[in-house]
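The structure's right below; bear with me while I get my questions together.
A single protein chain has been omitted from the complex, and every remaining protein chain is retained in its original position.
So, chain A:
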Amino acid sequence: MSTHLEGIQIKVHDMSLRDGMHPKRHQITIEQMKSIARGLDEAGCPLIEVTHGDGLGGASVNYGFPAATDEEYLRAVIPLLKKAKVSALLLPGIGTVDHLRMAADCGVTTIRVATHCTEADVSEQHINLGRKMGLDTVGFLMMAHMIEPAQLVEQALLMESYGANCIYATDSAGYMLPDDVTARIALLREKLKPETEIGFHGHHNLSMGVANSIAAVAAGARRIDCACGGMGAGAGNTPMEVFVAVCNRMGIETGVDVFKISDVAEDLVTPIMDFPVRIDRNSLTLGYAGVYSSFLLFARRAEAKYGIPAREILLELGRQKMVGGQEDMIEDTALTMARERGLLKASAA
């Protein structure tokens, strides 16, 4: 079938070993990372992200302590790969330039510096350094549904001015519909330098991962984040094997083998999941109310501990406009709701 996107070459970027850390509570073992990364490499996936789910330095009480350190994961995975390159994620405020230097020393070729979509100016020192070190340096604007396309462009221009050679519109909540994606990506493409790449990162909470990613490509994005087997926060990321299959049908070139990548998803990724990463009433709520996808497991745990339905906690977090990184506020919100409902013993506060 030939379409208007026929012949466009894009780069898919795998998230299963980074965003996929969220549904795994950051407990993916080194051996599992190695086997999945090798599978992705053999299937032709050109770029693989390997970090704690919340980026370099994410190991914490607040986000969860991982099974191994970022450095251990990176040093185990990178030497195994024949063609694929490895990226690391860094959220200023959590990780620092020290982590960036460590990751570069391990051999990552891409550093992705992530901020909330209105706070790009906290990324200056990290983007500067990434570029100075000769890394492929990406500015990653999270929760991009929360602001208008024109505001997103202002923030993207800041990151571009610091030295980012690629800018992402990141749908962290899986809230966007294809028209939202088109509006943002098209304006970024129009306003940024022609040599600056545009990327899109989707979540599948409203089942829009593939459709949104195609809309992004049509509007000018040339990097698309996907997760093999869909393993990512919330209802997961855009499932890579499905996206690659759709690209093949449309003539968009990814360089990834659709059957090999679906085997990796089926044989290596799905078996390690602790629960099916899918759209249930809670992950649906993330997408419906525009809440950060990584909050899912924390809300479930708070439900189990304090007796407040996860859905209600998530809706309240959305109402309070919580942003990525505020995982501490989930237990806090559940406690406050439980007290208001008389479910809490009088001892606290």
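Following the convention adopted for this analysis, a contact is a pair of C-beta atoms (placed from the backbone, for glycine too) under 8 Å apart; a residue touches a chain by one contact, two chains touch by 3 or more; residues count from 1.
Throughout what follows, contacts and distances are computed from a predicted model.
Matching "Na(+)-translocating NADH-quinone reductase subunit C", "Formate hydrogenlyase", "ABC transporter permease subunit" or "Acetaldehyde dehydrogenase" against the UniProt entry of the left-out chain gives the name "Acetaldehyde dehydrogenase". Contact with the chain not shown here comes from a single listed residue; of A:42, A:124 or A:312, that residue is A:124. Touching the chain that is not shown, out of A:13, A:52 or A:116: A:116 (per the contact rule at the top).
The chain not shown here touches chain A at positions 60-62, 92-94, 96-98, 116, 118-119, 121-122, 124-125, 320-326, 328-329, 331-332, 335-336, 339, 347-349.
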